[in-house]
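Written out below as structure tokens is the structure these notes cover.
All protein chains but one are shown at their positions in the complex.
Lettered A, B and C in written order, each chain numbered from 1.
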Amino acid sequence: MDRYSRPVYFYETDKMAIVHNANYLRIFEEARLHLMEQAGVSYPEVERGGVLIPQTEAHINYKNTLRYGDTFFVQVKLVFYNGIRMKLEYEIRRKGDEKLIATGYTGHCFVDENTHIPLNFRKKMPEESALMDQLLLESGKQD
Amino acid sequence: MDRYSRPVYFYETDKMAIVHNANYLRIFEEARLHLMEQAGVSYPEVERGGVLIPQTEAHINYKNTLRYGDTFFVQVKLVFYNGIRMKLEYEIRRKGDEKLIATGYTGHCFVDENTHIPLNFRKKMPEESALMDQLLLESGKQD
Amino acid sequence: MDRYSRPVYFYETDKMAIVHNANYLRIFEEARLHLMEQAGVSYPEVERGGVLIPQTEAHINYKNTLRYGDTFFVQVKLVFYNGIRMKLEYEIRRKGDEKLIATGYTGHCFVDENTHIPLNFRKKMPEESALMDQLLLESGKQD
Partner (left out) sequence: MDRYSRPVYFYETDKMAIVHNANYLRIFEEARLHLMEQAGVSYPEVERGGVLIPQTEAHINYKNTLRYGDTFFVQVKLVFYNGIRMKLEYEIRRKGDEKLIATGYTGHCFVDENTHIPLNFRKKMPEESALMDQLLLESGKQD
């Protein structure tokens, strides 16, 4: 499981003085793309291959709040991948007290850059797909 | 069920040329606060009463995409309310072809402005709470 | 001069409980594209013609603050246009007390969609360019 970390930005807070709820999907995205890059699957490279990976589903459970001054880390894990669809799970914790801030998951498919029609990533980019398979395998071992 | 509508803003798009996935939570928020205001529960008024309504859960199913040039509308419905928690459901459709773009729901609780400790909205703001009860009743009738 | 108006969204506020400073550029953009559309120059149409209009300069003077619950309007005026570059000026006021919230301007050029190389909008899209010339003329008359 990859561990992604950064401080809260001031502009991410809202008038409740906490990180606004919509920003968690942005944080999930940062962590997800970081995980893939660590696994050798660069998203700019995927795009150059003519593939986009839109989000099809998202779920968030907000457990605690993040404030300006906090640093968080995200544990992200690929829990499903079959070339057609993938699913990732996330845990956001505050650095320091390790307090659980939020959990969630996102679902994705693979589509053609121009037509936005779903495709099989295994066939379209076999090398990158093999790296995703390996990532899935490693995630399973961690449980 | 309330119907909230506006055009897509250019800055809401990402490099896939579609409205970025995180913005759907912002759109849900716009529609939710609009519904409450239509029902007579002004959120600025709620805040002046010392109450905040943070999000505890969110779910989105992305069915189709919105692009710059599109106008969307949101149907939003209060499906649960008991003074402690509430839940709302959302449907985003494109204006014109009425295409279903996304569905989802959000969960919320009521907390004290200063301590962020959960409270009973029925006891804290009985008048506004009665309006929420009425909103729930009307939502049920629409099914 | 066009008048664009909408309420402040909750998520636009920051922990100072005011609309975050970066959102003013988004509001300028909304008002600018609205003005062009009112003048008959639809930005989606411009894009379909292979032209993008990136921002080359921006300036904002923050005079007062906007809060959640406020509605604002923007007066926007095209003050320069020659087919190569254009400049617009903005005034944001709060609805109700008409208080001046911010003033500013933005500069733009016209570029090819694919190469991002500057082009002459007069030559590329003469019909839309004529509408921009007329908009400039009308703006001058208002002074």
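Details
Heads up, the rule we're going with is that a contact is a pair of C-beta atoms (placed from the backbone, for glycine too) under 8 Å apart; a residue touches a chain by one contact, two chains touch by 3 or more.
Just so it is clear, the model here is predicted, and its values are computed rather than measured.
Across A:Arg3, A:Arg26 or A:Arg85, the residue that sits in touch with the chain not pictured is A:Arg26. Here one chain is not drawn; of C:Glu29, C:Glu45 or C:Asp133, the residue touching it is C:Glu29. Hidden from this view is one chain, which touches chain B at 10-11, 13-15, 17, 20, 22, 68. Chain C residues in contact with the hidden partner, per the touch definition given at the top, are 16, 18, 21-23, 25-26, 29, 52, 54-62, 65, 116.
The omitted chain makes contact with chain A at the following residues, 6, 9-11, 26, 29-30, 33, 42-44, 68-69.
Everything that follows uses one rule, which is that only the chains that are shown with their structure count from here on.
Put simply, the C-alpha centre of chain B and that of chain C have 29 angstrom between them. Look at where the CA atoms of chain A average out and do the same for chain B: the two points lie 25 Å apart.
For the pair chain A and chain C, the distance between C-alpha centroids works out to 34 Å.
Contact of a single residue of chain B with at least two other chains is seen at positions 26, 29.
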